[in-house]
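Of the protein chains in this complex, all but one are displayed in their positions.
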Amino acid sequence: MARVVLTGEARRFTGDVDQLEIDAKNVMQLFRQLGQKFPELGAVLEDGFAVAIDGEIYEDSLLQPIKPDSEVVLIPKISGG
Amino acid sequence: MARHHITTTVNGDIREVLVETTQSLLDVLRNELLLTGTKEGCGTGDCGACSVMLDGRLVCSCLVLGVEADGKEIDTIEGMAQGEELHPLQRNFLEHAALQCGICTPGFLIAARALLEKNPSPTETEVRFWLAGNLCRCTGYDKIVRAVMATAKELRETTHA
Partner (left out) sequence: MPDDVKLTREFQVVGHRKVRPDGVDKVTGRAKYGADLILPGMLYGKVLRSPHAHAIIKKIDVSKALKLPGVKAIVTRDDFPDQPKSKPPYGPRIADLWDTTRVIMAREKALFEGHPVAAVAATSESIAKQALKLIKVDYQVLPHVIDPIEAMKPDAPILHEDQFTLGVEPAPTKPSNVFRVMKAAKGDTAIGFGEADVVVEREFKTQAVHQGYIEPHACVANASEDGSVDVWMSTQGHFVARNQLAALLGMSVGKIRFISSEIGGGFGGKIPMYGEPLAVRLSQKAHRPVKMVMSRDEVFRATGPTAGATIRIKIGARKDGRITAAEAELFYQAGAFKGAEIAAAIGCMYSQYDLENVSIVGYDIVSNRPRIAAYRAPGVPMAAFGVESVLNEIADKLGIDTVDLRLKNAAKQGTVNVQGLRYGPIGFIEMLERVKEHPHYKAPLGKNQGRGFATGFWMHAGGLSCASINVQDDGTVTLIEGNPDIGGSRASMCAMAAEELGIPYEKVTTLIADTSSLGFTFLTAGSRTTYATGMAVVEATRNAIKVCCERAAAIWGVTAEQVKWEQGFAKPASANVGDFAPLSLSELAKKAPMMGGPIAGHAEINATGQGPAIGAHLVDVEVDPETGFVKPLRFTVFQDVGRAISPDYVEGQMQGGAVQGIGWALNEEYIYNDKGQLVNAGFLDYRIPVASDVPMIDTVMIEEPNPNHPYGVRGVGETPIVPPQAAVANAVENAIGRRLNELPLSPPKILKALSERPVARAAE
């Protein structure tokens, strides 16, 4: 089960939950399951968030694999100028 | 608006053109003569992107009226290279990477050439103050100043050779 860390903006939607275990093989499955648990978070995940899987950042990468022992952090998407 | 017929020499070519009273020389070069190498950055003489030579004098063409060009000689960036051969300033700007987006480059080249024709041995401070009328937002001026100093050195050495 991957360990999902929720900080800052993501935490707003999950109340006190700052960590949870999710069984997901890729980012798309992770987002789906998070959305089932927290529908308000689910509505903003694809557009608003990137994930860091074991320290590597992935944006717009729904097919990116997640290992059973991965640590996944939700972070706001990165913009630039 | 009535237009005035003017005759002017641009980069050695005699050109006749119809000019509105309120058109600047910059407008005339770009919109009437289709010489778009000279750029408009501000229209108020603050950025130097429109620099040209008017009868041998460095001017902001946005501050000169088109009608004032009648009977005069204008040198723009399009006339700087001699056929195939780039002017040493143009060459050194490329070698020293003295441009990033390049929009200010024509103005700098015209202004720098005017400097070196007047003062073949400028110090770094003299280069910086002469070029203070040309704005660049990309480079921070470092490589531009180096390119001008290198050209000055190269021209001095060629003259003495």
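We call the chains A and B, going by the order they appear; numbering starts again at 1 in every chain.
Here, contacts are C-beta pairs under 8 Å (C-beta built on N, C-alpha and C of every residue); 3 or more make two chains touch, one makes a residue touch a chain.
Just so it is clear, the structure is predicted and the values come from calculations on it, not from any experiment.
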item	value
Contacts of the hidden chain among displayed chains	A, B
Residue ranges of chain B at the interface with the undisplayed chain	1, 20, 22-23, 27, 30-31, 34-44, 46-47, 49, 76-78, 80-81, 86, 90, 93-97, 99-106, 109, 124-125, 127-129, 131-146
Those residues of chain A which, in the complete complex, touch the missing chain	5-9, 12, 43-44, 47-48, 52, 54-61, 64, 71, 73-81
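Methods note: only the chains that are shown with their structure count from here on.
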item	value
Rounded Å distance, chain A centre to chain B centre (Cα mean)	55
